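To start, I am sharing the structure in question, which I have written as structure tokens.
One chain of protein is taken out of this complex; the other chains stay put.
Up next is chain A:
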């Protein structure tokens, strides 16, 4: 019956009216009854109209095969569209009813399984590692039931004995420093002879040298909150076939896009769509997969597969796929329990995404989940959905260049009249927007998916094509984190975006020229011109993304409220810690008259230490001083000297994950399609100007004469 209705060849008028009614109904449902059956109804309506579009698009818009010059680009565009629709269908299945929040099962005292916490590292500096290891050691769990391991791949025998003497010396130094750090923190340092199989090999080496029932993996920059194990271990006692409990990756610094666009505090991060909706959806179908860090795994399960898989460069997803296929279960806990760092620069961001895209393609190639025996049908669909997503660079590139085919070369790649375009394509596009907003509205604002996909496409497309040609070639490259950007600049890989932008501007001129000189074809030209304009807006926004601002702060501040005492200028006074970041704390206090606070002074913050910490004092440097009605607010920088200091820092930052949750919840607001679109267009306009100012060096001038104009005042 549904198929009958969908394929019914009613006339354009009926299609248009029905489309409008459906859109209104979806909007209505979204506003007044966003959950349960009404949500299903809205999704079904959207699916019905999209299906009608697909049917129409397939049966009546393709140019005949005889016109090869039209046919080939037309088929490319058609395939790109169908890919988008197929991916939307898969996503709809995945997120049809996401897993509701779980309550962690209580672990009976004395029945706590033994846990090995692995912190694999390759080149991260000691300070970063110290924080993570300190936080890991401070986890709320019987101390005799868990062991923390630093798995160092930067100090392997191979590295220490390499022929480059300087590098070899550096590796030896690293091994010494870290061994000392680990000793102080009570953490096991482990390295290995050779750097085989990258991260997976490192973890497997750790597996071979440890014996805990459960394995926890934290990336070097992923510091856990104290309740991490309490929130995750219980599930393993409940389900003996459980191999994985994954938790979300919560980041305490903005990614390059968020930093450039200055959206970090008000808009959900990019990965929240994945961890907020999609992983829950996957979990609902028993397909939540391992994301490389912030997860607990069962050694027994890993033994079956000889440890972590390493045929692809995304070992995490591959491992999960293999174990799912062997009948093991997984659980996803939607509570941020670790805080990590995102790549700081656009280039490292792209490097990270290239690895994901290539790795996912390798999994597709080596495991093809759709036909993988052992998986349930739902799991197969889930994995296909996650993997196929990474083909977006191809479709996005086609959407990007398709308008040029018509505007520059007059190819007719879409056989349809203006009326048909309105009745079918416009309705389809609108419904697409509304359905996306319906599904992910809280987690992803309108048009930001397009922006993120576009900025990745330029570099992921070659990466993807290269792995498609040579699937064995890519090797694991560690994403660098904790970098800093010292001055405003265009990203070293930002130039192509400006080139594309210029071509699109040219296309805009061609649009007007063609409307003026070919008024008889104005309707099609306008439609294609609008399409190009949309691409241009996104592309303009991307200019802002690659125009990187100098980063003042290592990480963003988290608001906390914690009593402490402050030793400064020879006095000790009670104080309140207002917020904390990876770099320092802000302390509010009232100073007696004999004491003053000045920038550059050394001070000490004394807090109640965690159980096993040998120190309760944390040295800091005063970085700025603000007075307000006798109250002094000091901005301070950590001046950690010993492992104990790192334990205190970790305690300050990671003691309580509730703050993170509150912070995330504060950003999760659905602006709606209309407001979201307006906001995006305004932001894109500003970012375009900022990008152009950077590239023309105008920015340096304005910085001198009108400071703050491009400093990101927008939206504050």
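Here, a residue touches a chain if its C-beta (ideal position, glycine included) is under 8 Å from a C-beta of that chain, and two chains touch if they have at least 3 such contacts; residues count from 1.
The definition used in the following text is that contacts and distances are computed from a predicted model.
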Can you pick, from "FdhF/YdeP family oxidoreductase", "Acetate permease ActP (Cation/acetate symporter)", "RNA polymerase sigma factor" or "Cyclic di-GMP-binding protein", the UniProt name of the chain not shown? "Cyclic di-GMP-binding protein"
Among listed residues A:306, A:483 or A:518, the absent chain is touched only by A:518
For chain A, which residues touch the unseen chain? 1-2, 4-5, 7-14, 16-18, 21-22, 25, 36-37, 40-41, 43-45, 47-48, 60, 64, 66-67, 96-97, 284, 286, 410, 415, 418-419, 422-423, 518-521
